[in-house]
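The complex is shown incomplete by one protein chain, all other protein chains being positioned as in the whole.
Presenting chain A:
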Amino acid sequence: MTREITFSKAVNEAIAEEMRRDPTVFLIGEDVAEAGTPFKVLSGLVEEFGTDRVIDTPISEPGFMGMAVGAAMTESRPIVDLMFGDFIYLVMDQLCNQAAKTHYMSGGKLKVPLVLRTNMGATRRSAAQHSQSLQAIVAHIPGLKVAMPSSAYEAKGLLKTAIRDDNPVVIFEDKLMYQDKALVPEEEYLIPFGQANVKREGRDITLVATSSMVQVAEEAADALAKDGISAEIIDPRTIVPLDEETILNSVRKTSRAIVIDEGHQSYGVTAEIAARISEKAFYHLDAPVIRMGAMDVPVPFSPALEDLTVPTASGVADNARKICRGELLHAA
C-alpha cells in the first residue's frame, strides 16, 4: 500500500521508525525538540522520544557536530540537524578532519556512524548565506557518503539507510521540496546507496539530475518530447557512492548527456559526473557532455537576479535541443 505524503513527513517517519527500532539513535541540533526545526520537519518527535533523545543545543555547530562524532565513536548513532546547509562551513573540521578520517586513521578500529541532515537549494529569497548547495564540498572528502533525495520516497528510504550505515553520511534535502508530495509505501523500505534510479527512459539524450533538479529535468523532458526528442533521466540518489554503471549505460545508449545539479558549476558535482562520462564513455559520445550547475556567483537576494543563477527546465531543454541537433554550445 502506498499513500501520498510530503517530503517533510517522509523524513520525520524515517527518523521515528529508526528511533523506535534502535535505542542508540538520537537527534541533536538547534531547535529540534519542541520547535521541530524552523521547517517543522521534526515536529512530534520530542513528544514520542523525550528530550533525552531529541536534544536541543545552544547555537554551537562545531560543538554539537564534534559531540556527535564522539558519540558515534562510542556506540551511539547520532543524527545531527544542521539548520542550513550554509553552516557546513562552521563544522568543516569536525566533519572532514574528524568524522571522515577516524576510521581510516585508526586502521579500521573506530567507526563513526552518524548522519548529518542538512539542506540546500536557492530561490527562497534568502540571499547568499542561506541558499547554498554545498554537496560538492562534502563529496570531495574521502570517508563521507553523500545522499541527495529527489522526492519524499527517496527522502525516507535513503535516510533509513543512512541511519543504519556505519559511516558518516551527509544528506542534503532541498528546502523548497519539504511540502512536495509523493507516493510512499506504508510498509518499511530502504533505498541502498549507490543505486541510481532511471526516472524516465529515453533514447536521444541522458539527463543526470540530482535532488530538485530531477523535477527540472522532468519538465525539460516533457518539453523535449513535444519536439520529438526522447530524454532519459537518471537520478543518482547518492553522489558518494555514485552509480557510475547506470549513468554510463544510459549514455552509451543515448550518446549525449547533460548533468544538472544545484551546486556551483565550477569544480562541482556536475563537473565530476561529466568528467567520468567523458573518460569512460568517450567513444559513445556524439556531443560534448554539458554541465549545468548554479552560476558561479554568491546567491543574490533580488528575485530578478536569483532566478538567473539556477538551472531551469527551459535552459536544460534549450541545451538538449542544441546538442541533439549537433550544434556547438561553445564556439571553438
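Quick notes on this one:
Basically, a residue touches a chain if its C-beta (ideal position, glycine included) is under 8 Å from a C-beta of that chain, and two chains touch if they have at least 3 such contacts; residues count from 1.
Throughout what follows, contacts and distances are computed from a predicted model.
According to UniProt, the chain absent from the figure is "Pyruvate dehydrogenase E1 component alpha subunit", selected among "Pyruvate dehydrogenase E1 component alpha subunit", "Amino acid ABC transporter permease", "tRNA N6-adenosine threonylcarbamoyltransferase" or "Fumarate reductase subunit C". Of the options A:Val32, A:Leu45 or A:Val69, the residue whose C-beta touches the omitted chain is A:Val69. Within the set A:Arg117, A:Lys145, A:Lys160 or A:Arg256, the residue that contacts the chain not displayed is A:Lys145.
Interface residues of chain A facing the missing partner chain: 24, 26, 52-53, 57-58, 60, 62-76, 78, 93-94, 97-98, 102-111, 113, 142-143, 145, 165-167, 194, 240-245, 276.
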